[in-house]
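The complex appears here without one of its protein chains, the remainder shown in place.
Moving on to subunit A:
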Amino acid sequence: MFIQLHNVNKEFTSGKNVVFSLRNISFNVNKGQIITILGPSGSGKSTLLNLIGGIDRVDSGDILIGDMNISKLSDKDLTLYRRNKIGFVFQFYNLIPNLNVYENVEVAANISKNPLSLEKVLDSVGMLDKKDKFPQELSGGEQQRVSIARALAKNPEILLCDEPTGALDFKTAKEILMLLEKINKEYNTTIFIVTHNTAIIGMADRIIRLRSGEIVEDKINSAKISAEGVEW
């Protein structure tokens, strides 16, 4: 198994109350799978993504990526883990406004040991011809493509996408989903997609549904369709 979660717990305090954000989460993921994580607001989807991405720590339990237990890593090693293995895609892109498209992707390649060719990455997300444009000159969909290119440039093993289509219209959102599918096939990247949109589950290999910090459904998608066929 590529990714293993064992009894992962994460809690946070709200006023005087301790609230479980995640409770006894356990599941395994194979390399190269597309996993969608569904659930209502506050169900713990983003927290789960943050824990796998190494930007937050578990309160108890273990997360193993390959042979590495990231719950036991020091801050420094956790930084190296994010640097070498993880790519993030956000709902609002988080591009640096005063850097152009090429430079925004270069932000990630700059710290990577084995970065992919930036031209190739930009070409694969369809943004090579706009590499000198600044984020303000791009549409939402184009900005998300750049954001994906930035995540890809490091050649990560895991791509974590938090509501990647949440701010996009149907047509653009579908293009982004197709792009993610293409990346999954081309680079054998394991992709987690956190979403509210139930239609997206059609393109996933695996569907995990959360409610109040607990897994209420974890199933293999036996009727997987291509991203192009996803409709809502």
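Simple rule for what comes next: a residue touches a chain if its C-beta (ideal position, glycine included) is under 8 Å from a C-beta of that chain, and two chains touch if they have at least 3 such contacts; residues count from 1.
In this section, contacts and distances are computed from a predicted model.
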Original post:
Given the options "Polysulfide reductase", "aldehyde dehydrogenase (NAD(+))", "ABC-type antimicrobial peptide transport system,permease component" or "Protocatechuate 3,4-dioxygenase subunit beta", which would UniProt use as the protein name of the unshown chain?
Top reply: "ABC-type antimicrobial peptide transport system,permease component"
Original post:
Among A:N30, A:N69 or A:N110, which residue is in touch with the absent chain?
Top reply: A:N110
Original post:
Which residue among A:I86, A:L122 or A:I183 touches the omitted chain?
Top reply: A:I86
**OP:** Would you indicate which residue among A:N17, A:N114 or A:Q136 is in contact with the undisplayed chain?
**Re:** A:Q136
**OP:** Since one chain isn't shown, list which residues of subunit A touch it in the complete complex.
**Re:** 46, 50, 53, 55-56, 76, 79-84, 86, 88, 90-92, 94, 96, 98-99, 103, 106-111, 134, 136-137, 154, 162-163
